[in-house]
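Every protein chain except one is present and positioned as in the full complex.
Moving on, here comes chain A:
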Amino acid sequence: MTAQIHSFPPSPAITVETLPLAARFSLRLRPEHREEAKAALGLPLPDRIGRTATEGARRALCLGPDEWQIDAPEAEADAIRRALPRGLAHALVEVTDREVTFRLQGPAVLDLLAVGIARDVSRMEVGRGTRTVFDGVQAVLVREAEDRFTLAVWRSFSPHVEELLQRGAREIALGL
């Protein structure tokens, strides 16, 4: 008789967790108004795509020439909503509930990302982030540490992405 194993041991190589929601904003702004927005937000906005800037608990990630993603704790969300003056032409949209963010951690994390990402993630430096595509799903990838990434995908795609990440983590743990 064949014994089926239904509970695999947790992977030592990689852990995949879903992060609790924290406030997230999408900010669109002409590059020449960056300094003004920096003063209002108390947060520098990086001028090169892929760079991040941190001030206290707030973090800005430059996604495009005129586009930034701002992450902050829930308690600071209200302050950010009110920070930018009316006279400054901008679009600030709260996207907290739009995305599900996964944290991927472990020595084999690059192998796991290679399951769905075509670009060479190993070349990405710590503290950089980018928008990319994970198995056909648009995602925002940030390298938090040498062996730790966060991957944010839109909510409706998250069951597919999570399933793929969990399966990939299991395969790597089993040495497949």
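Rule of thumb we're sticking to: contacts are C-beta pairs under 8 Å (C-beta built on N, C-alpha and C of every residue); 3 or more make two chains touch, one makes a residue touch a chain; residues count from 1.
Please note the rule applied: contacts and distances are computed from a predicted model.
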Refer to UniProt and select, among "PhaD PH adaptation potassium efflux system D transmembrane protein", "DNA mismatch repair proteins mutS family domain-containing protein", "Carbohydrate ABC transporter membrane protein 1, CUT1 family" or "Sarcosine oxidase subunit delta family protein", the name of the complex member that is left out.
"Sarcosine oxidase subunit delta family protein"
Among the options A:Glu36, A:Glu67 or A:Glu162, the absent chain makes contact with A:Glu67
Touch list for chain A against the chain that is not drawn
49-50, 63-65, 67, 118-119, 130-133, 136, 138
